[in-house]
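Here the complex is missing one protein chain, while the rest keep their positions.
After this line comes chain A, so read on.
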């Protein structure tokens, strides 16, 4: 290598790299680990990323088996191993079946019947060994019938026997080590496992058997990369990779088992020129952490619906995103009128994203749990890949300009209302403003011409109460009580939404004496307002509004980036600075606005302080799912259970 590449080659210890890589993916890639359940509705059950990953057992099944106990980032030990591993399966398999390739051996195994080769308990007992609870179908002696049989065995049967023999043996040993060291998290990796449902199944079965269901075998989506990632991290050590956060880039990464031999042949053909598996990760300049206000961070799942499990929903959303593709492509082209190859790139984007959708249709588990969020994020990644970082940039600007013109008038008419009327108007304002979302196809037609008219019209069109989810009365009662110390507001769209809906609401909070932290996207997504844009907007508003101006000046109105570049919101991956601010300011109210952040994600999220989730459902399928209709309103005000409102006698719904 030194000679061929004319580069210095630093040898790094294999085990160290493996563990470093394993720690890295477990901490940084959502839905990295999964449980494999062959006969369940969704074969792959992805685990939520837990920052607390230690201790765990890593069983690496290569030619041989290494069993490593990992106690912390720097403390790990190879506590044992076995010489009966992938090499044994391959070697013995080749000798017995004359099959040369590992993949072929597995294919043979998947078709075989091992009972003709193995001696089962029922072959010895005539049934089960009841006294000990050993069922008749258990293997008593692998290859136990091979000595006395008078006929030849088929390759498939022998391969299957061999597979069970080896998987069961490895599983048993892993369980014995796990038991000795009191470990309940056992991850499996190595070429024996990689992308092979057959071996994942047998190992899962084995672990389940030997621990009587107490421990589940866990696999890693990117286990083939552990060593390389570890080596990379070692080399990058001076740069301290831990100071960054990382995300999986869905555009550049091929999905789980994209090159598995069991894969749909069409898929393999489509993969085209690149017969390799790829992982692309984005390094984020800033660290991402949990929102401190999550009631139970370890069980927090952002997504409301899991499309890997819900086949009907999956079918709908994949179809929906396919249908919307035309519009997205047009928008992308239109956003770069001065660049001649924009049309070409947009077409490439279309091909790529469509291919992703098709992959996901075949293999919903390709990138972990499939959710509306992941579909949206994948689209963003693909747009970025073909140089469309912000297709809505000009539209956002235009909308902002128009909305700003109307701002003072809107605020003035609000100030003229009675207190109660004003509160309601403010809420309706946020909701109506939220209807202005270019991301939802149903609305874009209404808005092309006159935003002012559009806004008034939208307010009028807003669903009559009672809303689909309606806790407005409780919210109003709460407002009669003492002001909140600090509100954290996750905002949504640019234009009418932020300027005419959100800002007046914020203004009201400031007037009451509540501090406000506006959390907006770090990077662009659809027409959502970004932190950079919000800074500019707020200054322009401050120029015409003394309340906002005072808020900024007195440091009671803060603008902080959320860490997200998605239309959805993952409260477990927020910018570290935001988390700090939330803590310092003793935030006691969280407001989440919009379908992406309050319905597709976080609909069921439980916070440890009061929260307000506001959105208008702009998708008729989803509305129907939730028991409403198109443009139904969700106004969810929640108070954590066991925390009665301090000075408020009002009933607190949970």
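Just so we're on the same page, a residue touches a chain if its C-beta (ideal position, glycine included) is under 8 Å from a C-beta of that chain, and two chains touch if they have at least 3 such contacts; residues count from 1.
Definition applied: contacts and distances are computed from a predicted model.
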Item to check | Chain left out of the displayed complex - its UniProt protein name, from "hydroxymethylglutaryl-CoA lyase", "pantothenate kinase", "Dynein light chain" or "2Fe-2S ferredoxin-type domain-containing protein" | outcome: "pantothenate kinase"
Item to check | Residue of A:56, A:90, A:187 or A:317 in touch with the missing chain, whole complex considered | outcome: A:90
Item to check | Residue, one of A:173, A:256, A:328 or A:360, that touches the chain absent here | outcome: A:173
Item to check | From A:100, A:330, A:465 or A:629, residue that would touch the chain that is not displayed | outcome: A:100
Checklist entry - Out of A:15, A:325 or A:626, which touches the unshown chain? => result A:15
Next on the checklist: Just checking the interface: what residues of chain A touch the absent partner chain?
Outcome noted: 13, 15, 62-64, 78, 80, 82-88, 90-92, 94-96, 100, 117-119, 121, 123-127, 129, 131-132, 138-148, 153, 158, 165, 168-169, 172-173, 176-177, 179-180, 210
